[in-house]
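The complex appears here minus one protein chain, its other protein chains still in place.
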Amino acid sequence: MAVKRKSEFRKIMKKYWKNGTAVLGTCLLVFFIIVAVFAPQIAGVNEMGNNYQIPRVSWSSKPIAPTSEHPFGVIGGRDIFYGVVWGTRTAFRLGLIITGFSALIGVAIGSISAYFGGWVDEILMRIVDIFLSIPFLVAAMVMTTILGKGLDKVIIALIIFGWMSTARLIRGNILQAREEQYVLAAKALGQKDWKIIMKHILPNTIFPVVVQMSMRIGSYVITAAGLSFLGVGAEPGYADWGTILSYSRNWMTMLNESWFAIVFPGTAMVLFVLAWNLVGDALRDIFDPRMRS
Amino acid sequence: MPLILIGVTLIIFSMIWALGPDRLLASYIKSPEALKTPDAAERLIKKYGLDEPMPVQYLKWLGNILQGDFGYSMVGKKGVLPAMLERFPYTLELTIYAIIPVILVAIWLGVVSAVHQNKFIDQFIRVFALVGWSLPDFVFGLLLLLVFYSLLGWFPPGMVNTQFDLIMRSAEWNKITSMPTIDALLNGRFDIFVDALRHLILPVMTLAYLWWAYLLRITRSSMLEVLRKDYIRTARAKGVPENIVIQKHAKKNAMIPVLTVAGGSVIGLLGGTVFVETIFSRVGMGRFLADAATLLDYWSIIGGALFFSFIMIVGNLVVDVSYALVDPRIRLE
Amino acid sequence: MDSKNALLQVKDLRTYFHTEDGIVKAVDGVTFDVYSGETLGIVGESGCGKSVTSLSVMRLLDEKGEIAGGKIIFEGRDVMAIPESQMMKIRGNDMAMIFQEPMTALNPVFTVGFQIMEAILLHQDVNKEQARTMAIDMLRKVGIPEPEKRVDEYPHELSGGMRQRAMIAMALSCNPKLLFADEPTTALDVTIQAQILELMKSLQEQYGMALVMITHDLGVIAEMAQRVVVMYAGKVVEYAEVLTLFKKPRHPYTWGLMNAIPKLDEDKEVLYNIPGVVPDPLDFPDGCRFNTRCPLATDKCRKEEPPLVEVEENHTSACWYVDKLVEMIKVSRAGEGA
Partner (left out) sequence: MSKITDSRLLLRADRLVKHFPVRAGVFRRVVAQVKAVDDISFDVYEKETLGLVGESGCGKTTAGMSVLRLYEPTSGRIIMEGEDTTYYFMPALKAQKYIRDIYIDRFTELKSKGGSAEAAIQSFQNDFDRKIAERYFKEFNEDRNAFVRSMLSNREEKRKAFRRNAQIIFQDPFSSLNPRMRVRNIIGEGARIHGLATGSDVLDKVADIMTKVGLSKDHMSRFPHEFSGGQRQRIGVARALILNPKLIVCDEAVSALDVSIQAQILNLLNDLQKEFGLTYLFIAHDLGVVKHVSRRVAVMYLGKVAELADKKKLFDDPLHPYTVSLMSAIPEANPEKKKQRIILQGDVPSPINPPSGCRFHPRCPIAKEICAREEPQLQDVGGGHFVSCFFPGQLKR
């Protein structure tokens, strides 16, 4: 019945742009990219050296409500506006590095598991089960507590405990794709095993991973910020949304005096995560064959 | 399952081991009883096998764990295990109060959303859920605290009022379950029960919000898939009213993936108590972990990790069993 | 036959689906009658609208589908005017349906017995125990061994053939006047198909319901039906009694279809094949919808749509060149005989 219709790509794009939430997500994402790229122009630089260190503007730790000079206010002597703007870069860095590496590890382990099968598969999948049995946040907390403070430690901890779901996903997809007739046909043609994987299996299994990745960027940024909030993440004064939020822990009983230290970085974080989730959601609808007519 | 337990302890131990013998020794020495004796260092090195290869150390450590010796907790100022057991009921109480409304509301909304796919109500619920899913729990908690305590003064943080707290610490207070709301009822103090509930509202809302956003999404997509199935058409063809088609024929099938996917993840979200208890100054396992992390109290945090992992493993087992109860195709095996 | 006595009259039915790519006119002007106790066959290839026709009559279309025109009259009542609450009482009670895939048509989380009892409890004034007895009875009637045991089993514990029997038991549990069977044996093996067809025949004799047999298999049609509707691209192209249809097909599509099947009792080197493919339902050709594949097509066929006209008593066909076709059939049969 499928006679020639519009090209698949154009159809997908049309569908994408017709989806209001997808457009909203894309716009938000573009906004954050602009903020990240032009951070020096928007918030200035730290003349003392490291740009990711929020410059001190006051030696008193008392919160200062927003003024024209410090539009988002000051907490712990640090300018929140500077922190939020430069924190965008930190968020992208965290999200992309963690997602990228954990997906890489996940794809590698999942593929090995599915390809070799047998006891290799059995052992790898048990390892996945074991890693999944430690709650993600708790595992990351233990890891960062032991490794010590610093953003790099957070990244390592989240990668170590973040690859499992990708591994499971890709393994399942490969096992499913391996039974497809076009894979058997390629085998019958005499195609080499690794070429079958590269040409026939991975192109048909990688999209769910892409969708999953885009959805996970948000949750990694949240977790990293959470660790900073608990004081086991980035160092104090680092341009990171979670770090700014963690200053409020000292003012917990009078948040009305430090509301700006929650509202501004919090809003940035919500919008950032929302952007990725919206995009991921739209991508999933598009790639999910069941959603197509 | 024993395999997984062993694996978990191995992973956690290898993290401890990464500390190196010096820092390990230093951390052991912090326990007050260790400090009483002069040859503490040698004794500890022997006890934990710090001068021996990793497998031996692991076995010694595991042996201690199995005997209930999780080390000394600086946060709890006592052994790690008793400190945790003392705090666990508070977390359990919070979780139970959060989980019941979550499951009911999330499944109900998920079904509504799926049945009215792409209608206004569906779009509304979806956006609501998506925002919920994007809202970090600690940000949401801080905002709630800001609005309902700092600005409006309605719901204070903590467990109970100071005066009630004193009563609860006193000798005549009967500690039966250690869960304030239940103990209050058992002690016949309705006023304390109400007060404890008042303190629970914000934490429960915070914990619940994230959960139900997640559950709702899974329910919705599972329901959408089921509604396309042939047997739904069969049910309609034999004249089953639409609401029974949805509530009975579709929902029971849709719950199968909800159980497997969501069951495990909800247990995983237990981690959320770390933030909730920290923000609302509640005593509990989550707060225990957070404080331990701040104080670099290794033994407390490792004990906490083991504790949470154990709960997660048991929880997954429960999910597997209930899965078989719902799906007759599994029961057969 | 007088269509006023018909149990079901379908007149110029049009069912459209509103998809993202445009309007799919799945059923576009379909007319037929079903009389009590008879079997009407609806035959055609995939996408011709035969299943949508039955779903339209039962009013079971999904939200994208819409009955855009025509009339459905069941027992003298206009089906489209019946409110949904009333329709529910008709479905399963007066009209029932069985589907192609016995694997997916039964709900996996309920026992077979529960699913049959549900239909009985909905439409008959009996209590649960009576319903259970009736369900067991029904299972016995459809030839399921040990019905007392099977009634408490789940669908996955039954074989494909047994599941289809259970479906039939469910459909017939309320003694409907009209039963739609949508490709009921397509997913089954030949020997099981023979069992099911035999069962349906004997049950029809026993219960006297009218049966609408929807299939792509001319063999099943020849076996089961008394009268046949041939559909192509959402339209009825020929409508006749079964013997007449097979002996004297009067539409080039029917004739092509009959010659395209390899038969057990003849040996042909080359099969007749209808060239080309079924047209895109979003973009049906003007005029006769078969003109793109018809050996007799002329400009007239490409411009004007042929009406369904009576070529002899109780035999209608929608073709401009019935006489040419008759000539062609004569020549080709003579060729085969030589």
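Which chain is which? They are A, B and C, in the order written, and residues in each are numbered from 1.
Basically, a residue touches a chain if its C-beta (ideal position, glycine included) is under 8 Å from a C-beta of that chain, and two chains touch if they have at least 3 such contacts.
Please read these numbers as outputs of a predicted model, since none were measured by experiment.
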With touch as defined up top, name the shown chains that contact the chain not shown. A, C
Of C:Gly29, C:Pro147, C:Gly161 or C:Pro306, the residue touching the omitted chain is C:Gly161
So which of C:Val27, C:Val151 or C:Leu197 would be touching the chain we can't see? C:Leu197
Given that one chain is not shown, which residue among A:Thr26, A:Ser58, A:Asn204 or A:Thr267 touches it? A:Asn204
Quick one: which of C:Val126, C:Met258, C:Leu282 or C:Val322 touches the chain that's been left out? C:Met258
For the chain that got dropped from the picture, name the residues of chain A it touches. 1-5, 8, 122, 180-182, 184-191, 199-200, 203-204
For review purposes, identify every residue of chain C that touches the missing chain, sorted by number. 45-46, 159-162, 189-195, 197-198, 216-224, 242-243, 246-247, 256-258, 260-265, 268-275, 277-278, 293
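Methods note: only the chains that are shown with their structure count from here on.
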Using mean C-alpha positions as chain centres, tell me how far chain A is from chain C in Å, no decimals. 53
Please report how many Å separate the Cα centroid of chain A from that of chain B, as a whole number. 23
Cα-centroid distance, chain B relative to chain C, in whole angstrom: 56
Of all residues in chain A, those that touch chain B in their complex: 21, 126-127, 129-139, 141-147, 218, 222, 225-226, 229-232, 245, 248-249, 252-256, 259, 262-263, 266, 269-270, 273-274, 277-278, 281, 290
Complex interface listing, chain B residues touching chain A: 3-4, 7-8, 10-12, 15-16, 18-19, 126-127, 130-131, 133-139, 142-143, 145-146, 149-151, 157, 225, 228, 264, 267-268, 270-272, 274-275, 278-279, 281, 289-290, 292-294, 296, 298, 301-302, 304-305, 308-309, 312-313, 316
Complex contacts: residues of chain B adjacent to chain C: 229-231, 233-242, 249, 252-253, 256, 326-329, 332
